[in-house]
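The other protein chains are all here in position, but one chain of the complex has been omitted.
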Amino acid sequence: MAGLATTFGSGAMTNSNNDLLGANCIFSIGSNTTETHPVIGFNIKKATRSGAKLIIANPRHIELVRYADIWLQHTPGSDVALLMAMMKIILKEGLHDNSFIMQRCENFKPFKQSLDDFDLTTAETITGVPLGQIVEAARMYAQNGPSAILYAMGITQHSHGTDNVIAIANLAMLTGNIGKPGSGVNPLRGQNNVQGACDMGSLPNVCSGYQKISEPSIKQKFNVAWGINLPTEEGLSITEMIDSILQGRIKALYLIGENPILSDPDAGHVRKALSTIEFFVAQDIFINESVELAHVVLPGTSFAEKDGTFTNTERRVQRVRKAIDPIGYSRPDWLITCQIAQRMGAKGFDFEQPSQIMDEIAKVTPSYGGISYKRLDKGGLQWPCPDLKHPGTSILHTQQFTRGKGRFMPLRYKPPAELPDKDYPMMLTTGRNLFQFHTGTMSRKVAGLNSFKGEEEVEIHPKDAERLFLNNGDKVKVISRRGEITARIKISEASSPGVIFMTFHFAESPTNILTNPALDPISKIPELKVCSVKISKI
Amino acid sequence: MNYLRLNINSREIKVKPGTTVLQAAQASGTYIPTLCADPDLKPHGGCRLCIVEVKGMRNMPTACTTIVSEDMVVNTETEAVHKERRSVIDLIIADHPMDCLTCIKNQRCELQDVAAYLGITERNLPRTIKQKPIDDSNPFFTFNHNYCILCQRCTRTCDEITGVNAIEIINRGYNSKVSTFGDKPLMESICKSCGECVARCPVAALVAKNSIMPTSKIETTCPYCGVGCMMELGIRNGKIVSVEGSRSSQANNGRLCVKGRYGIADFVQHPERLVQPLLRKSNTLIETSWEEALNIVAQKLSAYSGDQIAVIASAKCTNEDNYIVQKFARSVLGTNNIDHCARL
Partner (left out) sequence: MAKIKTSKLSAGQRTVFLCHGTGCVSNEAFAIRKAFEKSIERLQLTDIKVDFTGCHGFCEQGPIVFVQPEGIFYAHVSLDDVEEIVYSHFRDNKPLERLMYKDPSSSEIVPYFKDINFYKKQRHIVLRNCGRINPERIEDYIATDGYQALQKVLFSMTPHQVIDEVKISGLRGRGGAGFPTATKWQFCHDAPSDKKYLICNADEGDPGAFMDRSMMEGDPHSVIEGMAIAAYATGATEGYIYIRAEYPLAVNRTKFAIKEAEERGFLGKNILGSDFSLKIHIKEGAGAFVCGEETALIASIEGRRGMPSSRPPFPTQSGLWGKPTNINNVKTLATVPLIILHGGKSYSQTGTEKNRGTSIFALTGKINCMGLVEVPMGTKLADIIFDIGGGIPNGKKLKAVQTGGPSGGCLPANMINLPVEYEAFANAGSIMGSGGMVVMDEDTCMVDVARFFISFTQSESCGKCVPCRLGTKQMLNILENICQGRGNITDIDLLQNLAQSIKVSSLCGLGQTAPNPVLTTLSYFRDEYEEHINDRRCRAAVCTGLVTYSIIAEKCPGCGLCIRECPVQAVTSSGKKKPVILDQSKCTKCGACFNICRLGAIAVK
């Protein structure tokens, strides 16, 4: 997100779900779309049926490879090298969009310089992809416009995730694939309302609508709107919070609807923090590995028992409606927070219903300025939607970039923080399965889904299995520098030799005990997609 | 935009070029019976029920596959058309179970609708039906081949909508049936259980398990991934009993995946749901009142300064929940230490 904010001025998906159907070429990198965003997966397949080219860059043989024209099986963590090579080829062959670069972008020279310093044979070595294939992919993307890029956590969850995103943004600008139907840079958001939670300012550096607290005018605006004095110091990200708890600086935690012990890297570390903190209040719909450590647990309601809105990956704000009464004595999350605030003597938390909250959001958030429940009852609205007459925005950056000019950023390839070595010779990469979701808090309560995927499986290449004398279904220990877990293996040719794959849905085999908390310096996203492990048979 | 004029049952209608006769009729409120047409699928022309008379065309073309041309004159209600439609329905009924009253699709069955429209009151042909197998392997839905009328909405959905191609027609002639590669049970196939086929089955061949008719429906947004599919939750007696994709949202255009369609009610109404505030006393969490819980939280949090507190909000919660919690952190707790799992 930070990468797109730097280059375009806005970190969200530039185009829309249905807009993919108008693409002549789709380049999907670091996204296993049919498993993680199945309905968008339908659109990709539909687009290929009507003739769109499909390029898949993924270390694993994912389902979409079946539909792809080109599959680039690059080494985990080598995305920047792959993308830089593509850009170098595009420039070399003159396939770039010169007028777009001239009219709509800036800082092209230093960027071009960074490519000049980059060598294509090195790219082949780093990515493990034959140069011929990279050339073919570069041509296909550049020559079949409009071309859309899709990416997901396979791009961002790296210690150099921001670089990955910038490289993608550079590629799109280089070929003029921004701001028009069927093109764009489209990060697929993992959770139902990640986009909304970010939009609302559940982030340490911005208030709602990405209004920077460091900016005096913004601070002033909120001081007036909320009748308080906004703290100016930027806050901590989750991973930093955990460290800070262990260092004794943070003493109290209010956790809502999350399970960091399963979802965050280096889970042992997280568990230690949550067990030792002075005061820990958790608000959730189920007891989970994190919640069970809390001092006070507050029962929230599920989406089905409350009114509200979610903002999906394409910036579309849509209604959530109360379908049934709250289960037991559970209460909607906004109400609980308001009730705590009121008990702490605060003003401005006396809302009777969520529509009033949305009215306040609209008032203080320019991109949500035109959104109201009344309008949403006629259908979702895509932000920016600055006023009540505005129809919403399905494609960003059509006339100019949010930040004015698109900014090319020079890049240099950096390897993952941890690479296989003598002691930990294999690479672990993580992802999701269609039949489970995230830490399984919801999906593992569904018996039918469990019958499809009920336990962790360590996906391992037959060559590695043979070398380690492993048979399908054998129980193994997977060990990293941070911890170890046990799970059964599944022999599969989906990944290349030396690379194993696991999900993080299962508390019994908590994969994130193994992963590396090394953060991207800008986005603070941990490197969940690459770490080094070894395997031993039990 | 230029329009084409056509005449359906002596009524003048204007449509966009490329419209089929069936679409034109439906748009103008004229009912034409059909069992294989679906707004999301390409015209099929298999059930032959939508045949109409078109002036100047020999034979009776199917409305679903015939594109409107300028000044077309269509008659959907002639005796000849009715006679052929009735003979088609007679053939289907002779090959279909006659247990409507106890059938799960009773009153929601499109075959019933069409038969009623055509005034079919009895079976006119000898029975051809034979006992066919039931594929019960999938945890969410059943494929009962005895009810299948081979309209192919399911196989076409699995091809055109989802691109999975788990099911196709196998065998020929009367032995034709919908099946998977190698005629294996669905669970052993590449089926992703999205249920798009179930949603389109006009009869009781593909039906969701434990499905009961809701008394009301409410439209909301799926809580799983970031696609933001809108769905209609079917409610009966205060419980969620069904889920359907909502066509009103452009995020999903009516489509859902396996989690959205079949993974909602079980977790929302799970017996392990937290129903009461809990308080840790002598290292165990015990139930307490809201009053006590909220007071303790307010009191404890008041005791710390802003830089001693952290708040982790949720990407699962609504915009309103998140707005409130960040406002709470910033304006009440006095800290910017607020984050959520945006990055995970």
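First chain written, first letter: the chains are A and B, and each begins at residue 1.
What we mean here is this: contacts are C-beta pairs under 8 Å (C-beta built on N, C-alpha and C of every residue); 3 or more make two chains touch, one makes a residue touch a chain.
Just so it is clear, the model here is predicted, and its values are computed rather than measured.
With respect to the full assembly, the chain omitted from this view is in touch with B. Checked against the full complex, the candidates B:G29, B:P126, B:G182 or B:P271 give a single residue touching the omitted chain, namely B:P126. Of the candidate positions B:L91, B:I104, B:I190 or B:V275, contact with the hidden chain is made by B:L91. The chain not shown here is touched by just one of B:M60, B:C201 or B:A315, and that residue is B:M60. One chain of the complex is left out; on chain B, the residues touching it are 43-48, 51, 59-62, 65-67, 83-84, 87-88, 91-92, 94-95, 125-126, 128, 149-150, 152, 168-169, 171-176.
Note that in this section only the chains that are shown with their structure count from here on.
Against chain A, in their complex, chain B makes its touches with residues 139-140, 160-163, 192-194, 218-230, 233, 235, 238-240, 248-253, 255-259, 262-264, 266-270, 272-280, 285, 290, 293-298, 300-304, 306-344.
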